[in-house]
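Let me begin by handing over the structure; questions about it come next.
Note that one protein chain of the assembly has been removed; the remaining protein chains are unaltered in position.
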Amino acid sequence: MKLDRRQFLATGLAGGAAALVGGRAHAQQEALRIGVLTPLTGGGTVYGTTMSRMYTLVADEINKSGGVAGKQIQLFTEDAQTNPDAGVRGARKLVDVNRVHAILGTWSSAVTLAVAPIAVQARIPLFCVSSSPAISTFKDDDFLYRTAYSQAVISTVYATTAQKLGFKKAALLILNNPYGIGLGDSFPDRFAKVGGTVTGKVIYNPNQSSYRSEIQQALAGKPDVILFGGYTPDGIQVFKEWFQLGLGGTWMGPGFALDQKFIQGIGAQASEGIVVVEGAPNLQSSAYKNADKLYRAAHNQEADFFAAMAYDHLMVVALSVLAGNGNTAGDSIKANIRKISNPPGKVVGSWADASAAIKAGEKVNYEGASSACDFDDNGDVQTDFGVYHIKSGRWVLDRVIKFGELKTT
Amino acid sequence: MGARSRHQVRRAEDDLIGELVHLTVTGLLVASLLALGAVGLSLTFGIARFANVAHPDFMMLGAYTTFAFNVLAGVPFGWAALLGVAAALLVGVPVARLAYDKLPVTGTVQLLIISIGVSFILRHVVLFIFGGSLLQFAVPLQRPYVWGPVRLTVYQIITLVVAAVLVLAVHLLLSRTKLGRILRAIADNPVLCEIAGADVARAQLAMWAIAIFLAATGGILFGLNLVIQPNMGWDLVIPIFSAAILGGIGNPYGAMAGALVIGLAGEWSTLIIPSAYKEAIAFSAMALCLMFRPRGLWSAA
Partner (left out) sequence: MTEYLVALATIIGIQALLTLGLTLHYGITGLVNFGHVAFYALGAYTSALLTLAGVHFGVAMAAGVVLAVAASLLVGTATLRLGEDYFAILTLGFSELLRLLLLNARELTRGPLGIPGIPRPWRNLPGVPDHVAYLALVLIAVLIAFVLSEILARSPLGRTLRAVRDDDQAAMALGKNVLRFRLTALGWGAGLAAIAGSLWAHYVTYVVPDQFTPEITFYTWMAMIIGGPGSMRGALWGTAILVVVLEGTRFAKDVMPMIDAPRLAALRQIAIGLGLIVMTVYVRKLGGRTRPRVAPASVSA
């Protein structure tokens, strides 16, 4: 059987062309086109899925009440796969084919840093939930915003928490990626400032056959606590091996890694006593109450920190477009972001309140579901934090640490 | 980096011995898993005469079939493992036969490329069906047994025992049975075997069955101790090939010894270099071996 190369070529080109034409038809309507670039696979799957759902819920709510200055919100979703390369390809499609007016939802720092130049070049805003400190200082012409905390900040939270819980010596077991490395760089100084010492910093790679030696290394200096800087999948593996080594020790780590899926993965016994630190949603705000209500109605689950951030992303962009009288150009959106989300102004949290106020010509101050959403010059916000202990397989709140309590330098 | 921080920590001498023992135990565990892959690979490399890059993926196959029985169908782990191995054989042997024995190829390069294709297909079919997330068997976590610096859970003990038993079984098969003699003869000189009337085709079928059986078991043990993910086999290509090459291609006994060397060397190396470079150890061992002792460490150079 001899395959005719020309036939193959023709089929391939026809398929490709058909696909391109099909893609083109999507981009024609007058709408507010939003690119959703979340991790639907890979280490960030759970959060990417949550965020995608929330974007859909918010878009539906806004569209039902007439859209943004008459324009319906159209969502285009690409899977960033928790992988910068996939993220770049997805971003290219969103920008070049779907002609989106903003990109929302990049989760992994590696993805955000790879996609940011594309957004900047296209002059559209990018809203992320990544934690790498490099994002604050990225030359983004003010197009890059994040609603999450920087590793630099959460290092202070970890240090403060460790001090409050009486830990004097800490070891670090961190993933070899921007988020883990960022944590490893920023934690030791901050811990030293509150009188603690770091006994060791062990970096691991994902997908190793065994983590026994890394765990052994981390415990070598007899630390009071081990700070875990990884994700859920590798977290499950690491903690399983640690538990089965029977060496004891107390652990502390981020909420997005030590969540319910993690607890299910290693069981209540192995997870008992782990200290969890996570961004606390802006629980008192009307925005959070609205976000929570939306999410519970559709998915029978409370809106966590990531869902709250997704709510804020789309709300901020939509309100910025509304404040610009429906102007969807990236520069116009950018110009309005702080106008609608930073003080002074009438405090608003839901689309109904905010759009009414803006239409009436009032200056608003959007207080978000994940934080007050007051963006500083770098596009960062200040969030509060919750410290939890895992008891009998659930997170139990120990205390809330407000941003103002942190001595950040 | 990990290595530097290790040296910053002052440690008493008995700590160092304890650490060595711990690393040796881990090395033996890794070696057990590698051996189950490398022995089969060495057999097929010696008899079918090509480098089957997809061989470690048969380990992955065993882990996933067992997962399907254990977690998806609710069968207790022990039975699920047996069913899983059987299923892996039912799927793997026909695939291997079709791809490697039945297709009209004119040279080993084509088999090499075909094996890449097989690897792609196996890994991504599994990805398609089970998704890409890390999976685990439905078995409870265990506390370890502790003898001084030696810490082993029952799963790890099972791993060591099963690997040893299977390795012994392979030895007995090769040295005491008619099939074993035929296999060894084919590895030495296939043409002569054909002439002498040996049923080479059937022996080749048996070879695939043995190799895939070992690999599937290795994959199950890997999943029992660690995690199950679609690339778990592919990630082991370099270490398994290194073990087989160190032992001398076509020499299953050598593969066992090679696995020990790679496993132990990899773990001991973490005393000096960051553990991320363990694969570099395996690769360097393989490269050096091929450059200076291409027939394996135990051959006459």
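Order of writing sets the labels: A and B. Residues in every chain begin at 1.
As a convention for this text, a contact is a pair of C-beta atoms (placed from the backbone, for glycine too) under 8 Å apart; a residue touches a chain by one contact, two chains touch by 3 or more.
Here the structure is a predicted model, which is why all the values come from computation and not from measurement.
Undergrad: May I ask you to name the displayed chains that the omitted chain touches in the full complex?
TA: Looking at the complete complex, the unshown chain comes into contact with A, B.
Undergrad: For the chain that's not shown, point to the residue among A:78, A:234, A:259 or A:278 touching it.
TA: Residue touching the chain left out of view: A:78.
Undergrad: May I ask which residue of B:238, B:262 or B:297 touches the chain that does not appear here?
TA: B:238
Undergrad: Need a quick check: the contact residues on subunit A for the chain that isn't drawn.
TA: 1-3, 5, 8-9, 12-13, 15-16, 18-20, 22-24, 26-27, 40-41, 78-79, 81, 83-85, 88-89, 92-93, 95-97, 109-110, 113-114, 116-117, 121, 132, 134, 138-139, 176-178, 181, 205
Undergrad: Which parts of subunit B are in contact with the chain that was left out?
TA: 1, 45-46, 49-51, 53, 99, 103-110, 112-114, 116-121, 123-125, 127-128, 131-132, 237-238, 241, 245, 249-250, 274, 276-277, 279-280, 283, 286-287, 290-291, 294-295
Here, only the chains that are shown with their structure count from here on.
Undergrad: Need the CA-centroid distance for the pair subunit A / subunit B, whole Å please.
TA: Each chain reduced to its C-alpha mean, subunit A and subunit B end up 39 Å apart.
Undergrad: How about subunit A: which of its residues touch subunit B in the complex?
TA: Contact set of subunit A toward subunit B: 41-42, 45, 176, 199-205, 207-210, 212-214, 216-217, 220-221, 233-234, 236-237, 240-241, 243-247, 265-267, 269-270.
Undergrad: If you look only at subunit B, which of its residues touch subunit A in the complex?
TA: Per the touch definition, subunit B meets subunit A at residues 1-2, 5-6, 8-9, 11, 15, 19, 22-23, 26, 29-30, 33, 131-134, 136, 140-144, 146, 151, 153, 155-156, 222, 225-227, 229, 231, 235-236, 267, 270, 274-276, 278.
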